[in-house]
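Before anything else, here's the structure in question.
The complex is shown incomplete by one protein chain, all other protein chains being positioned as in the whole.
We call the chains A, B and C, going by the order they appear; numbering starts again at 1 in every chain.
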Amino acid sequence: MSETSAETKHPAHLHHHFVDSDQQFESSKMGMWIFLVTEILFFGGLFAAYIVYRAWYPELYLEASQELDAFWGAINTFVLIGSSLTVAMAIRSAQLNQIRGLIINLWITIGLACTFMVIKYFEYAEKLEKGIAPGIYYTYDGLEHEKANIFFSIYYMMTGLHGLHVIIGIGLMLWLVWKAKRGAYHSEYYTPVEITGLYWHLVDVIWIFLFPLLYLID
Amino acid sequence: MNRLTEFMLPPAKSTTAGEVDALFHFINVTSIILLAGITFTIIYFAWKYRRRSEDDVTPVITHNSKLEITWSVIPLILVMIVFGWGLSGYMNLTTAPDDAYEVRVVAKSWLWEFHYQNGHVSVNELHVPVDRPVKLVMSSDDVIHSFFVPDYRIKRDVLPNRYTSVWFEAIETGESIIHCTEYCGRAHSDMNATVFVHTQEDFETWLESADAIDEDMPPAERGEALVTRSGCMACHSTDGSRMVGPTFQGLWMAERTMEDGEVVTADENYIRESILEPNARINEGYDPVMPSYQGTLSDRQIDDIIEYIKTLD
Amino acid sequence: MSGHHISSAKFLWGVAIVLFFLTFLTVAVTWIHIPEPWNVVVAIAIAVVKATIVVAFFMNLWWDSRFNTILLVMSIVFFMILIGITLLDTLFRVDPIPTF
Partner (left out) sequence: MSTPEASTTKKVQVRRYKPEENPKEHYLNAEKGVWAWMTTIDHKKIGLLYLGSITFFFFVGGMLALLLRTELLTPAQSFIDADVYNQVFTLHGAIMIFFFLVPSVPAALGNFILPLQLGAKDVAFPRLNLASFYIYTIGTIFTLIAIFTGGIDTGWTFYTPYSTQTGTNVLLMTFGIFILGFSSILTGVNFIVTIHKLRAPGLTWNKLPLNVWALYATSIIQVLATPVLAITLLLLVMERALGIGVFDPSIGGDPVLFQHFFWFYSHPAVYIMIVPGFGVISEVISTFSRKVIFGYWAIALSSLAIAFIGFLVWGHHMFVAGQSSLASMVFSFLTFLVGIPTGIKIFNWLATMYKGSIDMKAPMLYAMVFLFLFTIGGFTGIMLGSLAVDIHLHDTYYVVAHFHYVMMGGMVMALLAGLHYWWPKMFGKMYSEFFARISCVIIFIGFNLAFLPQFVMGSQGMPRRYFNYIDQYQAFHQLSTIGAYIMAVGFVIMAGYMIHSLLRGKPASANPWGSRAMEWQTSSPAPHHNFEHIPVIINGPYDYHKPMSEFQLGIAHSTNGHQSFEKVDVNVKSAEEKA
């Protein structure tokens, strides 16, 4: 890396092939947006499967979604939106050079993300208890529709993949906290905070769609 | 043109084949003319404008709107002709006449079963009358297969969870080959069958007597005919060589080890079970891939096959 | 400088409160049982509004380079292509039924 090159004007965080910090910041952000595009299409495949099966078997979705608890789904929606708020606040703190605020907001976000996962865990546990497991392990007989297993396979795939993204997000934010404590971020350089924030908001946006599509089919 | 047809395409033996062939030739000939033009231009330019010195000066020609519009619009018109033509042919190929004679096709790895309205089932032999539309309603027992008769220019995938159909009207009596064209595993390339086109009278005679056809033969010979006809030979040899499935030679009353370690004597009951519920017990070292013959072979036919296996020492 | 928009804390809280309200709304409309298919339309419409708010004001797309907006729109367009053309198949299949 050329951070070591003897350039007077180059700040430590600026890589050699960029002209200035802004170019680097804009590039990273554009890169993250493009990555988010891939994430949207990644989940898009699952949404497409969801829509195709819903168009085929609307009654299946009506019946099977009764098994999902809209109350806890709504709580989780509040939790994730709250975490989006704290991430936005964390970025604001970084922009204003308030490192303490940055770290506190990140910790709150991590806390909310963990709350989300804990609620999710209890939801899963309750279903697995009843025999509503994915795929061939589906043994529940409370639903009459013969394709009920497919609804829950799609449910597990969607929420599972989303949950995986939440866990990755928690990992990223722990890393941010660690770096922030070592003084890596300040108002001139907070790119990783910004792009992790973008990622986290996307996780939130996906849940905003998952919630009504899975839980709120009345 | 005729020689080109003979070289490029199999003989056209259905009423719809002609239209497909005409389009095929239209695209072929147009393409060859255009390709010849492009190739000639490449070679001519490469020779005519070859570099004569390192200081060659070339003209600045950045674009030419008229020319560019021309070579966009002409191909567009050509492909739209091809699209319309192809579409009309496709509609013909997918819309069976209402009075079509219906045959049920069941694809299994790796054989074709043809069920007729009178309950007769033939394996790997499709018998149809000439000059009469025939509609095949097809389904698969396991994976996706595809029903292809080159002589009729028809093809359609055969799916495990749905019915699909093709239709054709043969214009001459004779035989044509059927291929499976959707990759379906080990013996995919052996999953062939034959269409036998009869005159209307012959077809009816065949249909009525098909089951009784071997009445006079001794049971073992009938069994041999059945084994050949039912697609058994694709996976089982009669000379001891190992194929997809175990050989029939020396099978009778032999002791065979199963996957779960059980040792079984190949008696009447075992062979009957192996034909009707092939995956109930699997020979050690073999895969559970055989389709069931339940509904395909009658009890009597299975007896005949057992008689035949008894003769293979 | 497009990339360094700083939102006020009050603004961010305002956005979050709107989102909380919309979440409540999307649950509330299920209590009044809108008939099919409008219940889906309403649920998706609210979700789209929420997502747009998050994207515009939390992800700062409102103040960001327009190319990033184009990227987002592209991803949605291509998702629509995937699902739209697939539905052209799955909704319009006419399978034959054997007569015997």
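Convention: a contact is a pair of C-beta atoms (placed from the backbone, for glycine too) under 8 Å apart; a residue touches a chain by one contact, two chains touch by 3 or more.
Everything quoted here is computed from the prediction, not taken from an experiment.
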| item | value |
| --- | --- |
| In the full complex, displayed partners of the excluded chain | A, B, C |
| Residue, one of A:Leu68, A:Ala113 or A:Ile150, that touches the chain absent here | A:Ile150 |
| On subunit B, residues whose C-beta touches the chain left out of the figure | 7-10, 19-20, 23-24, 27-28, 31, 34-35, 38-39, 41-42, 45-46, 49-52, 54, 56-64, 67-68, 71-72, 75-76, 79-80, 82-83, 85-94, 142-144, 146, 148, 150-151, 153-157, 159-162, 164, 177, 179-190, 192, 287 |
| Absent chain, residues of subunit C that touch it | 1-2, 65-67, 74-75, 78, 81-82, 85-86, 88-94 |
| Interface with the undisplayed chain - residues on subunit A | 1, 5-7, 9, 15-20, 22-23, 26-28, 30-31, 34-35, 37-39, 41-46, 48-49, 52-53, 134-137, 146-147, 149-150, 153-154, 156-157, 161 |
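Going forward, only the chains that are shown with their structure count from here on.
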| item | value |
| --- | --- |
| Topology of the chain contact graph, where touching chains are joined (line, ring, star, complete, other) | line |
| Where subunit A and subunit C are represented by their mean Cα positions, the distance between them in whole Å | 16 |
| Interchain centroid distance [CA atoms averaged], subunit B/subunit C, Å | 47 |
| In subunit B, residues with contacts to at least two other chains | none |
| Footprint of subunit C on subunit B - complex, ascending | 102, 104, 115, 117, 135, 137, 162-165 |
| For the subunit A and subunit C complex, residues of the former touching the latter | 22, 25-26, 29-30, 33-34, 36-37, 40-41, 44-45, 47-48, 51-52, 55-56, 58, 70, 74, 77-78, 81-82, 84-85, 87-89, 92, 95-96, 197-198, 201-202, 204-205, 208-209, 211-213, 216-218 |
| Touch list for subunit C against partner subunit A, complex | 1-4, 6-7, 9, 12-13, 15-16, 19-20, 23-24, 26-27, 30, 33, 36, 39-40, 43-44, 46-47, 50-51, 54-55, 58-59, 64-65, 67-68, 71-72, 74-76, 78-79, 82-83, 86-87, 90-91 |
